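Following: one structure in structure tokens, then a few remarks.
For this depiction, one protein chain was excluded, whereas all remaining protein chains were kept in their positions.
The letters A, B and C name the chains in turn, as written, and every chain counts its residues from 1.
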């Protein structure tokens, strides 16, 4: 692992694109060399093209990079896709066909049978689908995806319980941050002092993606987890951090200490392999009765963990608790980078 | 009903007390003649004692009333109690003993066996407990209560389904406004751009009060509804309006149109009796996919209805939907006033 | 004044257009009969075309009106223009040429020499420019304008002082609500928990429009007021209500009681003529040390007054105070309607 892999970002000027640029600055394994965005930005430097919205400065190494068209020809080995779903499908396929490792945050290919939907602590072995994909499609490169932002938070909270007790069913209500809708995203007139009890397409993503992620790989395919997942999603006036109120039924009997220990001790390949972006604890259990809270806790583990609190028995479903995750880090850019680190460590990139 | 009943407000300077003063101004059946508050305010006029926080002007008729001690001696027939639970218990008992009709928003007596916990569209007949209470306690007056703010919203959304299909179980997550915590209440540093996933005592209230309200009166007592209710409650940066994400299982088979019709056609004694504060529709069904929303919809039916939207089947529980209610009107002061109107119409005051 | 004048709204689906529709519903002098918007909405009913964002229901009388193209041919006498400045110029001219009375909220014609920029309490006589305009342009109809939202608030706070003491100079900092930017307007990611210290073009409008409004009509023209006005404008996370921090120098000596009396007693033609939308007091003086506040006070006088507070001497400029106004009512739709009422009362429509 002497030389760093050359990396590019597709859709680099958007909200998730900016997180990729931030997180890749100074990355030990990946060197950010190419930034691509829509034609509007062509010919400009990244600093000129981007309306930088993060509360940390634009990394100097990225500021001067020219913005390139979002098409193969970028001089790099790996591309991180922050493309909008409206255009991501064919563009990502073109890159994969041209030999790039495509780590995508877009929803377009997540549910394809031969595309892994990875949360490395949970289903690192789903990466084996890449070989199936390359063979089936005749591609030199490939596409690997990370889940939707709220699903990312939820699955890291469910996996510890599923691994130890089995999960039968989940009823979840989310309270999602505005950064999850990108920029410009939600108009301020819609959300100031308000709750919008609807996010288009979000519930379907949570209900399907969760079952694929927690599913079992058998040969060339993933068998979805049989759990029933039902979601209601809302938008709240929070900048970063999706909160989830979770009710869950387990397959087997559990006691409070066992459930808490499941959260506290959960770990997986990223921790074992010491991946650079891996949180020490992918699930962090809070003891205080009123935590986790997005504004106070979202940066725990650099935004790469799901924070769990208020774990307690539920007369109806068995157990209930609160989960919180950073939607543009573990829920988007950080997730794709962790996936790339996993594939690199496995020798698949 | 020629002459108006004379009415007083206990705890008149607090957040709920102010709503009582606002809603009683110009009330056709009740004349606001007495305002009582803690000793700090004694000897002042109401205008001097109160830090008026509503976005409508302090009613002129109330401004000049002297603030009296919260003890029997007020020259009125009925008192509305906005007292804090820390002191409400014995004070309300003293007033009832002294012959006053006490309409209380405090939690202290709600669960007492001989105290009605009224939502007049749902359980107007529970008012018969008042006779039991007077007899058992030897009081000339009585105490009647309205539910906790989030329970008020929830029960008006559950009753239409329970009446028509029967309810087996409910999993509810609330997103509650800051006005629900009174004034000064929630520090701004706690809630600006944040979600606090905990409200002390709130889940227990929802889980118990709902079952009493929807319970059946048999003789001198109320048999609790057998449904299982499980709640998680959160605070969000909204001024007024508690949102609830509800998952519900029904006893009998229902189809979407039947469920929708149950909400649309729900009605009860307040509507039949034409009570002055009764909403035309205690449950208002929204068709738009992203409604109801607190900032836009909270004043529908003058804050006296529960607003329901996004009604749809749920793979797990059967049905799911969003409910919204005005926490300081139908969830507090307006509820107590509607209770008083019911009792007046029934000749019980 | 037996029959009501027929009125239309141009740009009826936008934020200000919606306020026009709300305020014209049931207006005693004007009957809302025509709604026009961009081609996107053509052929739809208003209820279908609009994304209604106000916290009061869409008026039933407007819901079923067909949305018409924004071009002459509407069957009405008067049109209220809520058009975007990008398109308002030629469209308003076409309507005026075709004989309509055009009451415009757009900035395009405000500074034209022969177009009145009216605040009826201040410069009702500027309406005489309409005759000049019709003659000079050979139009059957005309254009009359109201000021920019922050200027509307500011001028009603300055006029009482100017009339009594004369004003030499003004330094003003505004804290403006997001509704002032229309819909979708300000992205939530830009303004949640934030201040944006810049509003494009706003400072220039305040600095110029104020001097025209407070200017003197002499013959066919208005001589601008010689005062110096300097502004800094900011956007804050408030829904409705522009706050202004004002420092002002007077031409003549004043004492505190005189300044306060000037605010308290200010009045003009709308009050004398009893115009339907006229506030009883166009300037309302607050005594409490921490008022006016947008969320609590914005609906005083139905949003048609400027609220003034914290009036006190200033070592530097002479006087300083806080002013607050409702930016989409007195700062936009309500202002244009009051202008129309003035012209109707003067027999100019």
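Please note the rule applied: a contact is a pair of C-beta atoms (placed from the backbone, for glycine too) under 8 Å apart; a residue touches a chain by one contact, two chains touch by 3 or more.
The structure presented is a predicted model; accordingly, all values stated were derived computationally and were not measured.
Although one chain is omitted from the display, it touches the following shown chains in the full assembly: A, B, C.
When the whole complex is considered, the residue among B:237, B:269 or B:282 that touches the unshown chain is B:237.
One of A:19, A:164, A:212 or A:295 touches the chain omitted from the figure, and that residue is A:295. Residues of subunit C that touch the chain left out of the display are 169-171, 173, 175, 192-198, 207, 228-230, 232, 234, 236-239, 241, 243, 245, 247, 289-296, 309-310, 314-317, 320, 322, 324.
Although one chain is not drawn, its touching partners on subunit B can still be listed: residues 15, 53, 178-179, 183-193, 237-239. For subunit A, the residues touching the chain absent from view are 53-57, 192-193, 239, 295-300.
Keep in mind that, in the parts below, only the chains that are shown with their structure count from here on.
Comparing the centres of all chains, each the average of its CA atoms, the largest separation from subunit A belongs to C. With centres defined as mean CA coordinates, subunit C is found 48 Å away from subunit A. Chain centres here are Cα means. That of subunit B falls 40 Å from that of subunit C. Among the residues of subunit C, those in touch with two or more other chains are 53, 192-193, 239.
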